[in-house]
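Every protein chain of the complex appears in place save one, which is left out.
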């Protein structure tokens, strides 16, 4: 195992390195999200079918994308925590869950808002929305289990097992929901399966996706740093740090 | 004296922000009876659960015959008999059925010994009575009957004498001695004053509280 892997295992080192990385990611997130939003909302050409209402994809697609990526991150971090007993990995996994759930809620909300002008109703049992809803359920399960177990290390291990079971299930769920959708709604208009987007449309989307990744990194690091301080509060380095902050 | 069977090195354990023990080291050889002492909440049960490989909330090393108990857990479990805080007796099964399940978990033991073991713990005539109709002490005895069946080298017993009457305790003490004499080892906690004289070694956890 390389040296950095062991260093990552040290909460103190992790706290320091995230402290150095944080400003860069924060600036990148703000810039990218600003550029992407202004470009997408104001300058990208309107859709030939949906007009301006399509512009919500600049929020909907990145959030939906993030909700899935974060679940993967959470499960991998959980697995590392399980296998190598790495406390920092446990903390990463724990910090991921609420962010992922929040983004899943955002994806569902933007999907619903998009649905109103497109389908004429706030909610349609569309395959993607349904899968996202189930992903949200998986997140809620993980959060519920984590908060129900008092011992922190037991909670981390149990949650990691659940997240891994969920990870194995996600492709199955996705496949079955897609299949169920074609069975019950044979000819609906699929907003996300568009003919190839022109670059003026997809470049801002790409910028938004990268911006959201940076945003996730920022929020994750903030939560992780809090978690590290909370759990290591009785160690000497955290005490010194607090004294420095006060003095 | 040969190599000790069980070596405990620098064990550290905290529970709910409280250090239960730190730098705890001791070893157990064939023929030893080791009593873990301490006040309520000093971590006796926690220690036994760690030694039984049930709990992994600790730092430090535990070796059985020279290998870490988690590296070769199968060998360790082969040599281990663990009686926990709960007797592990199913209320709806009879004593005999309960012991049959124990034999299923340890298939190389001799099923024919069950009646003998039940007689030894004073449950003759109760073989076919569901355990929920027996008293607490009798339920404990069902659990203790495993000691007569087992071929395990190391016994870890958490309060084995709870709810057992005086004669029963004397008989179990004799049993522990017999096990030590045949080359076995015993680690136990108990609130009873053990009447085993110089045979017992004691590990006290009270001094460990709050050390850090």
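In order of appearance the chains are A and B, and numbering begins at 1 in each one.
One rule holds for everything that comes next: a residue touches a chain if its C-beta (ideal position, glycine included) is under 8 Å from a C-beta of that chain, and two chains touch if they have at least 3 such contacts.
The rule is simple: contacts and distances are computed from a predicted model.
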Item to check | Undepicted complex member, UniProt protein name, chosen from "3-oxoacid CoA-transferase subunit B", "Iron chelate uptake ABC transporter family permease subunit", "Betaine-aldehyde dehydrogenase" or "Heme exporter protein B" | outcome: "Heme exporter protein B"
Item to check | Omitted-chain contact residue, chosen from B:19, B:53 or B:129 | outcome: B:53
Checklist entry - Looking at A:144, A:206 or A:242, which residue reaches the missing chain? => result A:144
Item to check | Absent-chain interface as seen on chain A, which is shown | outcome: 82, 134, 137-138, 140-141, 144-145, 148-149, 151, 153-154, 157-158, 161-162, 164-166, 168-169, 172-173, 175-177, 179-180, 183
Item to check | Interface with the unshown chain - residue positions in chain B | outcome: 52-57, 74-75, 77-78, 80, 82, 84-93, 97, 101-102, 104-109, 130, 148, 151-153, 166, 170-171, 173-175, 177-179, 182-184, 195-196
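Following the convention adopted for this analysis, only the chains that are shown with their structure count from here on.
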Next on the checklist: Please tell me the distance, in whole Å, between the geometric centres of chain A and chain B computed from their C-alpha atoms.
Outcome noted: 48
Checklist entry - Any idea which chain B residues touch chain A in the complex? => result 17, 57
Checklist entry - Which of the residues in chain A end up touching chain B in this complex? => result 151, 153-154, 234
